[in-house]
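A single protein chain has been removed from this complex, and every other one stays in its place.
This part shows chain A:
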Amino acid sequence: MTFELADRVQTVPPSGIRRFFEIAEERDDVISLGVGEPDFATPWAARDAAIASLEQGKTSYTANRGKRELRDAIADYVADRFDLGYDPGEEIIVTAGASEAVDLAFRAFVDPGDTVAIAQPSYISYEPGVIFAGGDVLPVPTKEDDDFRLTVDALEEAGAQDADVLVLCYPNNPTGAIMREADLEPIAEFVREHDQIVLSDEIYAELTYEGEHTSIATFEGMRERTIVFNGFSKAHAMTGLRLGYALGPADAIHAMNKIHQYAMLSAPTTAQHAALEALDSCEDDVREMVSQYDRRRQFVLSRFREIGMDVFEAKGAFYCFPEVPDGFTAEEFAEAVLHEQGVAVVPGDVFGAGGEGHLRVSYATGLQDLREAMNRLEAFVAAHG
């Protein structure tokens, strides 16, 4: 017999990243600038806490919303770092990665037929998440001329005034764009005017290289209509431990928890112990990793300019988003540079509208490899110039 697949699942095309992954995995001389996770291991103190919790046999479920001490620590952390005030009892839920939290939000707030506007290019999970929830996706392309920041013009051009939900991701994967307070203000106004819900994925908040991250939830009238996602994968280099969280008004978090308690029960317990320690004692490790990323960021941006590839000044996450030289589509360039020079990058189209003609270049890689990869890119561009 053949399995009858649900239409929702069939409509989602296979991930565009998969193909590049397969080519890159075939060769052993590839330097990958295609990796979307830190190259650092989780800070040792956090790993040690996880080990200790296992030794002590702390291997049972936790409260659905996560250990209370961890929610308390998260509440203190987001208040201290991002000026966000949330009640650990009712307004925070700990999830299996920010990924789970994003999925819960789509399922909790999107009805079939609802329109979800997504500022793009952006992380590849939002669009399928909306479709799995039965919603309709409205891509809102951002432009290089705006340094890939979302503008009200872009929202209006895309027709987002009729959307029910708006998804934002700043600092952005894949562009590295950030939104300052002044950039967010008009977006907040637009959202209030059209009475929309905002889902704000701020998982790269700590990885903001000039100035401090601002959350859209801090604007007047925004807290009540915003869910903020964050997690430990990026800033604390904990991707494999799978731990994230969502912040929002009590009734919204309650709805997300309703799904979470059946689908997941609770986020990984060992990871929760690691996360508690990460918030408690790993601030210096985070600062050190951020300063390493910042150096690499400046190095890579400088090299692209020397090579003669246009690149806007990315100030967040660990990506930059150079333009593909004339004569190539992003996909052609990515494929050719992988074959000829053994450097893996991801074509920008994979991340949705506005990404065409660009490449996502990750600098979550040691400087030695970055240096070699940039030399190879230079050779490639020279050979095809």
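Simple rule for what comes next: a residue touches a chain if its C-beta (ideal position, glycine included) is under 8 Å from a C-beta of that chain, and two chains touch if they have at least 3 such contacts; residues count from 1.
Everything below uses one rule, namely that contacts and distances are computed from a predicted model.
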According to its UniProt record, the missing chain among "glycerol-3-phosphate dehydrogenase", "Lrp/AsnC family transcriptional regulator", "Sulfur carrier protein ThiS" or "Acetolactate synthase" is "Lrp/AsnC family transcriptional regulator"
Filtering A:109, A:123 or A:229 for touch with the omitted chain leaves A:123
Among listed residues A:39, A:72 or A:323, the absent chain is touched only by A:39
It is residues of chain A that touch the chain not shown, namely 15, 17, 20-21, 24-25, 30, 32, 34-37, 39, 123-125, 173, 295-296, 298-299, 302-303, 344, 346, 367, 371
